[in-house]
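Next up is a structure, given as structure tokens.
Left out: one protein chain. Kept in place: all the others.
Up next is subunit A:
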Amino acid sequence: MDYTQRCFYTASNWNDENSYESILATSKNLLNFKIPDRFKLNISSKNTEYSYSSVTLSQLNKLSGSLAYMYCSADLKDEYQSSKNLQLQSVLQGYRLIQPSSSSSLLKTNQRPILLYGKMYFPSQFLEAMIIKRISLNSQLILKFINTPKLNKLQNSTSIMTLYYQKQNEKSSQDFIFCTNEALFGFRNLYNIGNNSNSDDSSLLSIGFELWYASKSMSPGISTALRYSTHLSSSGKPLTMTLAINPLLGSIESTYAIKTDLSSTFISKYDFNIYSYESDLTLGFDIWRYASDSKPNHNHNQREKVTGGKHQFVNTSIPLKNKNSRNFNNLDELEQEEIVNSFMQVKPNKLIIENNSKNFINDLNSANFTSSLKCFTSLKKNELGLLWEGKFKDWLLTTGLKINYKDNNSIGPKLYGYGLELQYSS
């Protein structure tokens, strides 16, 4: 579902990175990833051009499952891939490459695409539904709704509705949220400061905040965060730094994540509370494994072919940028001169950086990974989590476990949970 939703965003040119909600996405993906705690089987398929369905069976103590249907008015044939052809990096959540949204993110057509989604859990008969409607070029509406059945007369059914109204442009994005549970109001705002389309610097500085107020329980919430993401000038490796502060509760959270290689990421997070002086250091990494037959090619000449593929870098704000990705030295003198003349205001140094970073991304997008291993450990909570995700034939496998290696009560490590998840889609 998440995958299809992302496909929908891509198809409708909506940049969900450009939101305060995802400002800490990298650290969440790498340090707070969800570990399956049971056996789960998920089969989904694309029924027609516009409709998708999915069945999930899960077994812990008791068999349960869910059935989901989705309708999407936009054709996702370019984005949606069956698990056979799926690129792992497009479905697995890891390091988020921050790409500044640009003015070119126009809708392909004048249509206002809509996504309808419904899911029924059984045997609990919980119902969840979602509507995503693109209202205008720069705004969309998301409505989420859950309902629990009234099984007997004594209990009431629970219905919660959450409404998001999101607006974004290349400079900023705003979210207005209302949730019926305890009448929660929320407002999120994000400014992209460093994003200047004219500069060739790929770095991006974003500052945002969120405000929450649950009016029934009178519980407030506030946080503000800063994110700086850039690429190393020498190798084009992306790195992201974030600093998030909750002034109400006095907690400061800083993360530093770097993609040390095409196939590995390292992240560290430091929490500190200025009121209670509690602190925590969390470390995490992920390692990707290439398919045995297709090693990544570091030859720049060959990369050119790949860039023409469907995972082309979306950012096309600078015309002729793709041309720049050619090895400058390989061009003949006339061409070189032409380019230099046309980009006199741009320093070649910057171009190299730009190229490096772009090459890196392209490499990443084209790489054929078969599996990934994620690991995190928290020093204060004494926790260790492991997650392996990979492709086995046409199936997508997810397995992981979480342990507490120094529990006070029990001798030896304590196992929180482990599980296996199988996914197949066609």
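Rule of thumb we're sticking to: a contact is a pair of C-beta atoms (placed from the backbone, for glycine too) under 8 Å apart; a residue touches a chain by one contact, two chains touch by 3 or more; residues count from 1.
Definition applied: contacts and distances are computed from a predicted model.
Missing chain, UniProt name from the options "Ribosome assembly protein 3", "Nuclear cap-binding protein subunit 2", "Mitochondrial distribution and morphology protein 34" or "Dynactin subunit 5": "Mitochondrial distribution and morphology protein 34". Interface note for the absent chain: among A:E21, A:E79, A:D286 or A:E389, the touching residue is A:E21.
Touching the missing chain, out of A:L184, A:L239 or A:L262, is residue A:L184. Touch with the chain omitted from the figure is made, among A:N15, A:S58, A:S206 or A:T282, by A:S58. Of the listed positions A:F33, A:Y52, A:Y121 or A:W288, the one in contact with the omitted chain in the full complex is A:Y121. Residues touching the missing chain, restricted to subunit A, are 20-21, 23-24, 37-38, 58, 60-62, 64, 66, 121, 123-124, 126, 128, 130, 144-146, 148-149, 151, 155, 157-158, 160, 162, 164, 177, 179, 181-182, 184, 186, 210, 212, 214, 217, 219-223, 225, 244-246, 248-251, 253, 271, 273, 275-276, 278 (touch as defined at the top).
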